[in-house]
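Handing you this structure, nothing more for now.
Every protein chain of the complex appears in place save one, which is left out.
As written, the chain order gives the labels A and B, with residue 1 at the start of each chain.
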Amino acid sequence: MSDEHLVPPGARFVGTREVGTAEGFVDTPEHDLGLSSPRGKQRRSEWVQLLLEALHYRVTQVGLAMFLLIVTLVVVGPYVAPHSPFEFVTDPYAKPSAIAWLGGDCLGRDVLSRVLCGGRSVLILSFSATAIGMVLGVSTGLVAGYARTVVSEVIMRGLDVLLAFPQIVFVLLLISVLGPQRWLLVLGVGVTLAPPIGRVVYGTTMNVKEGDFVLAAESLGVSHLEIISSEILPNIVSPLMVEFGLNLTFAIGTIASLSFLGFGMQPPAPDWGLMINENRVGLVIQPYSVLVPTALIAILAIGANLVTDGVAHAMIGLERDTGSA
Amino acid sequence: MSDQEGKPSFDLGKLGEIANSKRMTRRRMLQGAGAAGALVALGPFASACGGSQSGTSASPSGAAPKKGGHIRSGINGGNPKDSLDCHNSSINAGQKIEQTYESLLGWTPDRKLEVRLAESFPEISADGAEYTVRLKSGLTFHNGKSVTADDVVYSFRRMLDPKTLALARNHLTVISDIKKVDDLTVTFKLEKPDASFIEALAYSQSCIVPEGYERPKRPEDAIGTGPWKVTSFTPGEQVDYVANRDYWGVGPYADKLTMIEFTDSTAKLNALLGGSVDHLAMLETSQVPMVESSPGFSILKARTGGWDPFTMAIDLKPFNDVRVRQAFRLIVDRPQMIKQAFSGYAWVGSDMWAVFDPGYPKDLPQREQDLEQARSLLKQAGYDNDLTVVLNCSTATGPNDPNAAQVFAEQAKGAGVTVKVNKVDSGAYWSKGNYLSYPFAMSMWGTNSYLWLCKSMLFPTGPYWETHWKDEEWEKLVLEAYQTVDDDKRNELIKECQRIEYERGGHIVYEFHIMLDAHSDKLQGLVPDVFGAEGATNSRFNRMYFV
Partner (left out) sequence: MLSPVLKIILRRLAFGLLTLVVISVLVFAATQALPGDTATAILGKSATPERVKVLEKQLGLDRPLYEQYFSWVAGILRGDFGNSLVGTMLPVTQMIGRRLMNTLALMLIAALIDVPTALVLGSLSGRFRDGLFDGFVSVGSLTFAALPTFVIGIMLILAFATQILQILPAVSRIEPDASVWSQMDLLWLPALTLALASAPFAVRMLRGSMIEVLESDYVQMARLKGTPERLVLQRHALPNAIVPFIQVVALDLAWMIGGVVTVEYLFNFPGIGALLVSAVSDRDVPVIQALVLLIASAYVVFNLVADILTILVTPRLRTGLQ
């Protein structure tokens, strides 16, 4: 990294990167996972090893349970909902009754049914955004790592500039003219998630590129693609898994926030973020219409974060075991 | 809790007129309709519309209410361009204007005409083209100056001056001449008879100001005859008044009055429950349980003729086909709409809006949902489950209106129509190019008499030509109605006009409001009314008192 960053790059990532790890920063660019070739092959199954190791931790177990609980709810929900999420079944803000177990929402629709159908968008959009962020980050990092100094400097500076916007503000900027379209949301959030990934990949790529083995391989005519897949990717899988978890957590938060602000799913769609917004006027009379979607979003996000923490623990544990610096 | 069944609960005397919309909007024009039939008659008005303007106001015990105190009222507002110019206040400033300024005539809470500054109802010539008004003697402005005919002439000339941008001007252009007859008498000559002219004299924006009055730059320049004098004014935020102890009418009982404008209804409610205000105008339906469960506070309910319709522009697709309009009216399940969108605080409408006008055709059957018929009409118009429309709505017309839009969208599914609800931010809704150009949108109105509101809403020359209404048969009838001096004949004509709108108009009038205000029990004397504009009581603070 350039000497301009006197603080570890982790700190540059305005507050979003340090969470979830028990050992302070998972300062992954500096984190050398060992790059000599013979290890390369072993690394391929490392991520499986990592996951299994992570499951030993209480934190992962609890987190996974929470996360899977919500996912199950989201998948199964629409099939077990007692009413259609659009149907008017009771009075606006009605208290729980036999017809509506969690009461009525602002228009008298069944809160329970809407909750059961309302998680799909958050989950799908968050995953998509995270995936896009990963893809963008990995490709940017690889390109920056392989390119000449000038180009890679420009790319890394570009990533830094992106980090100058709070996630939400960036997406709001995009929405401001084109309107709240779902693909734009996913793309926007994805783009803001990419920079940290880019850095991780860039750092690893740089290190690997200069390793003796690679120079040797290059002189042997091994293609870049093979080098990437056999040397670079295996080395970044573990930290990338942690990054994926962190990104997913933040994607959930940002997407839910955008829905809450009214820029995500539009009425009459059942969507947890939207429900919280449209029902909060009646918060005092009918708390369930706000409380339940809030709790579900919270459980989903916390679960994702706990699993990420477990995986990070495991990664550090594994390194200690394998003796890599 | 008081209830408004169209009967005044108290002895009504002087009451302010509503010229305001419910919220921060540019819209003006909520006026009361009412006993228009009792108006134009030859000679003195026999059925001199209700309300005496006696000086007593009833307190339950019969004794005169005690004086003193500082009434603080929380209202909707927030427009930083408000001014104290009574002829050109911005839309929602009417509430503030009414406290300070008055017109020759006015309205009772149940929408009957009454006299204010005028001594008696105008004498109308036999051809209906001349109105002679005589002022009460001994009236004074806030600055001590006597109210004379010169002031009346000046006021109306100012309203007619295009430079003033007076909101009343649209209703006064029928005036051909204003003549001072003597110190207290003025005659208005009209180009042609206009049965709605008398309402122009009762319009809150037709207030009488002293000769030489200009747009006030300081609070002390806001000189009128009303019960409250302005002491300080922060546009869009707060107005402070002090009682006019020389007021000719009832009260005021309190010493001071403050209106605080809120852009957030929760903050407004918190202000009431927390004690920062004594009265809250326009309680939202979702807030009712909170007030009901708080000891020491009451809710004032008023059954009004205010209406928030769906508007269809009859010259834009797909509403240029009358069958589509008729189908859309059949889509609405009105009781369900009232239950789900308004929590029951409304009563059913039947696609005719001048519900308190004597010319309201009571014999036409109440419109009800008929999805079969709707689908069949749409099919005839060429749409077979494939019609998609955008419904534009905003909280600018009312806090429950976006809900109504959602409910309509859901109901429309039953007729094979896909409705996309476009919720527009309230700041942008009334902007040029939005509201009046939407093919399908929502609007808001108070209680109005037919002939009065037509000028604003159903003629291309009016500022709120929201449905782009044009109909030859209707036009002939309504123009004749304006000129008809005989009450019964005119009402028959009006009934015909309303029937035409019932059949093929561009409004879907599915409800009329039950308005809600909330107040501390320490504040009494609140009178509910049917105007449906600024709340359940339209801010008649001169009659309120503390117990």
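By our rule, a residue touches a chain if its C-beta (ideal position, glycine included) is under 8 Å from a C-beta of that chain, and two chains touch if they have at least 3 such contacts.
Quick caveat: nothing in here was measured; it's all calculated off a predicted structure.
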(message) I'm checking contacts with the chain that's been left out. Which of B:182, B:315 or B:425 qualifies?
(response) B:425
(message) Looking at the full complex, which residue from A:124, A:269, A:302 or A:318 touches the chain that isn't shown here?
(response) A:302
(request) Pick out which of A:99, A:135, A:151 or A:178 touches the chain that's been left out of the picture. (result) A:178
(message) I need the residue numbers on subunit B that touch the omitted chain, in ascending order.
(response) 79-81, 234, 237-238, 260, 262, 264, 266-267, 270-271, 274, 390, 392, 422, 425, 427-428, 431-434, 437-438
(message) Tell me which stretches of subunit A touch the chain missing from the display.
(response) 3-4, 6-7, 11-12, 14-16, 18-25, 59, 157-158, 160-161, 164-169, 172-179, 249, 252-254, 256-257, 260-263, 276, 280, 283-284, 287, 290-291, 294, 297-298, 301-302, 304-306, 309
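Going forward, only the chains that are shown with their structure count from here on.
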(request) Mind listing the subunit B positions that touch subunit A in their complex? (result) 265-266, 284-286, 289-290, 336, 339-341, 343-344, 402-403, 406-407, 409-410, 421, 423
(request) Name, in rising order, each residue of subunit A that touches subunit B in their complex. (result) 86, 88, 91-93, 106-108, 266-268, 281-282, 284-285
